[in-house]
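One structure, as structure tokens, below. Some questions next.
Every protein chain of the complex appears in place save one, which is left out.
For subunit A:
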Amino acid sequence: MTGPGLETRPVLEMRGITKTFPGVRALSDVCLTVRPGEIHAVCGENGAGKSTLMKVLSGVHEHGSYDGEIRFEGEPVAFKDIRAGERHGIVIIHQELALVPYLSIAENIFLGNERATRGLIDWNGTLREASRLLQRVGLDERPQTPVADLGVGKQQLVEIAKALSKKVRLLILDEPTAALNDEDSAKLLGLILDLRAQGVACVVISHKLNEIRRVADAVTILRDGRSVETLTVRETPDAEPRLSEDRIIRGMVGRDLDQRFPERTRYDGADAGADALSVSGWTVRHPVDQQRTVVDDVSLTVRRGEIVGIAGLMGAGRTELAMSVFGRSYGRYVAGTVAVGGREVATRTVPAAIDAGIAYVTEDRKTYGLNLIDTIHRNISLASLPGMRGRGVAGLPGLVDGHHERSVAERYRTSMNIKAPTVLEQVGRLSGGNQQKVVLSKWIHADPEVLILDEPTRGIDVGAKYEIYTVIDRLAAQGKAVLFISSELPELLGMCDRIYTMAEGRLTGEVDRADATQEVLMRHMTRDRS
């Protein structure tokens, strides 16, 4: 922006921001400076602290829960909640949209901020203002339309209209295009450029480096909770970008790999190297939005005793691929086959997938992995109850022998080092790492040929991570095939024999351990659909 000298004073200055959660330092000494009318991108690997930083900025984490200083338009500010941030004109739009589906567009725009006199809604004013805002974001819909009738792209525009209704001065967008198709993405980026022209500064968190190059003026890179550098993308709004994607990638991954992983043990059974899992032509659509292909013609193989990684950014379709292969528990199946041990298997339901020898360890253990109100031993046995038979009457089919079950669980408590006084402890009381060991025990006891591990070390401290890696190595050494999904590249590089990369539902690369570096993977992961 060109203007009087005053305009060069930063609209936002965050200095020395440090935020700790119990046991984890999420941010340390982070600085972020946004100039007026600037589109400022924030980049970093998953877990680098981007979302936490935005939560600090917008008031989700209240003042006092972090250290450091925030100055907005020159004034020091201290927000005690989101509303306080919004009163200053700082509005955040989260990755998961926060719209009420059955209310109309207009009602959503003014939710919590209603046009009213003496407690009564001024409907004329509401609709008139909503129409004006919709025009401003270029959304051609009647304000009375329920939000549920809109696609994700249009819902995103409603969110922005809602932000504009709050007299936004600084708009924060968290992965705004992650759920959008190309056309909607282009439209949204265009809108952000329009807003810049109107003087609204914008902070965008994005994984899509091509988009950053297209719209951003500057980019700040976070790594391991620190702001490592701020780079200029273009000098003036209309100039061509002079920053390459490779330069950004180097900033994002610039750390050395170290000894955080156990030495890999080779499997030397007679059938080593035989295909254990092969998926071919796997295509799955979104369960609701059936126009969207979430997993697109994916073919991959995992051999016995092999650990194969899948790298990809959020929204690349990794979890969707895994869950749909595991008994079609995600999305709408379109095409493709699954073979275990060279034989094609019908895995239409989860029980069928388990019978075929597939296990899936979920990325979200609290929602999909565990019965938190039940005990350790009952969680461990759940996937293999028919095998928990005892002797005598307790050996009849359909019965479970509680003693046998408990002694099995005790065995895992010892071998997996689950820290709990007895296996009768409620799983909900355990720490994240120990909960993860319970989930792993459950699936190891189901004795599958193929284990799909989805973010097995998410939310776990470093010590427990090493233990989990050891378990994974042991499984491979026994001849199991392991498909290892992770957002942490060092972890994949440390553990896997081969790594597939995914982007936008497709496999974009296959890299051998010897050739794999973070830069190579990141380049594949951020590659455009060709």
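The criterion applied here is as follows: contacts are C-beta pairs under 8 Å (C-beta built on N, C-alpha and C of every residue); 3 or more make two chains touch, one makes a residue touch a chain; residues count from 1.
Quick note on the criterion: contacts and distances are computed from a predicted model.
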{"item": "Identity of the absent chain, which is to be given by its UniProt protein name, from \"Amidohydrolase-related domain-containing protein\", \"RagB/SusD family nutrient uptake outer membrane protein\", \"Xylose transport system permease protein XylH\" or \"Sarcosine oxidase subunit beta\"", "value": "\"Xylose transport system permease protein XylH\""}
{"item": "Residue among A:S227, A:T362 or A:Q518 that touches the chain left out of view", "value": "A:T362"}
{"item": "Hidden-chain contact residue, picked from the options A:A420, A:L493 or A:A516", "value": "A:A420"}
{"item": "Candidate in contact with the missing chain, chosen from A:D401, A:E449 or A:E519", "value": "A:D401"}
{"item": "Residue, one of A:D374, A:D447 or A:D515, that touches the chain absent here", "value": "A:D374"}
{"item": "Hidden partner interface residues of subunit A, rising order", "value": "24-25, 47, 224-225, 255, 258-260, 262, 326, 329, 349-351, 353-354, 360, 362, 367-374, 378, 381-383, 385-386, 394, 398-404, 406-407, 410, 414, 417, 419-422, 424, 426, 442, 462-464, 466-467"}
